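Right after this comes chain A.
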Amino acid sequence: MEIPMIYYVVVSTIMFFAGVYGFVTRKNLLAILISLELMLNAVDINFVVFNRYLFPGQLEGFFFTLFAVAIAAAETAIAIAIIINIYRNIKNIKVDNLDKMKY
Partner candidate 1 sequence: MNFLALFVLIPLLMMAGLFLSKEMKMIRTVAVIGSTLQLILAVAVLILFLQERAAGNTAEMLFTIDNPIVWYAPLDIALAVGVDGVSVAMLLLTAIVVFAGVFASWKINPLPKEFFLWLTLLSIGVYGFFISINLFTMFMFYEIALIPMYLLIGVWGSGNKNYSAMKLTLMLMGGSALLLVSILGLYFYSAPEGGELTMNILEIARNNAIPHEVQTYLFPLAFVGFGVLGAMFPFHTWSPDGHASAPTAVSMLHAGVLMKLGGYGCFRVAMYLMPWATSELSWIFLILTGISVVYGAFSACVQTDLKYINAYSSVSHCGLVLFALLMWKTTAMTGAILQMLSHGLMTALFFALIGMIYGRTHTRDIREMGGLMKIMPFLSVCYVIAGMASLGLPGLSGFIAEMTVFVGSFEWTDPFRRVLTIVACTSIVITAVYILRVVGKLLYGTVQNEHHRELTDASWWERLSAITLIVSVAALGMAPGWIANLISNSMSVISERIMQYI
Partner candidate 2 sequence: MEIFNYSFIILLLPMLMFVTLGLCGHKMSHRTAGMLGTSGLFIITVLAYIVAAQYFTMPRIDGVFATVTPYNFTWLQFTESLIIKLGILLDPISVMMLVVITTVSLMVHIYSLGYMHGETGFQRYYAFLSLFTFSMLGLVVATNIFQMYIFWELVGASSYLLIGFYYTKQSAVAASKKAFIVTRFADLGFLIGILLLSFFTKTFDFETLTNGSVSLIDTAAGKSFLGISAASWAMALIFMGGAGKSAMFPLHIWLPDAMEGPTPVSALIHAATMVVAGVYLVARLFPVYVIQTPDVLMFITVIGAITALYAAIVACVQTDIKRVLAFSTISQIAFMIVALGVCTSMELDHEGHGGLGYMASMFHLFTHAMFKALLFLGAGAIIHAVHSNEMSAMGGLRKYMPITHITFLIACLAIAGIPPFSGFFSKDEILAAAFDKSAFWGIWMSLVAGLTAFYMFRLYFNIFWGKEAHHEHTPHEAPKTMTIPLLFLAVVTCFAGFIPFGNFVTPTGLSYDIHLNWTVAGTSIAIAIIGIALATWLYMKPNDKPTRMADSMRSLHTWAYHRFYFDEIYLFVTHKIIFRYICAPIAWFDRHIIDGTMNLMATATQWASYHIRGLQSGRLQSYAVVFLFGALLVAFIVLCCM
């Protein structure tokens, strides 16, 4: 395989910051969650890539990613439960409208 590690990392960086952009700009809670998944995914790639390229004899990155995926799944499930609950209460899921407890 001739693909240098840096290529993977660059791709994951772009993905990560695309996620950042989405996280900052989106109003819809679900869209924010999607951005969050992007970021998580980008990090996962990094783990795997570093594991493969830098520490090939071990499986730390691998397992970290595995667990991260599991946690991401759990987190998404909870988040969506909350979002749906919010929707039930205020009939939309825009972050700007969540200001009942502010100030």
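Basically, a residue touches a chain if its C-beta (ideal position, glycine included) is under 8 Å from a C-beta of that chain, and two chains touch if they have at least 3 such contacts; residues count from 1.
The candidates were selected such that all candidates are chains of the complex that A comes from, given by their letters.
Small disclaimer: the values here were computed from a predicted structure and weren't measured.
Here chain A touches just one chain among 1 or 2 in this complex, the one numbered 2. On chain A, the positions that touch candidate 2 within their shared complex are 20, 23-25, 32, 95-96, 99, 101-103.
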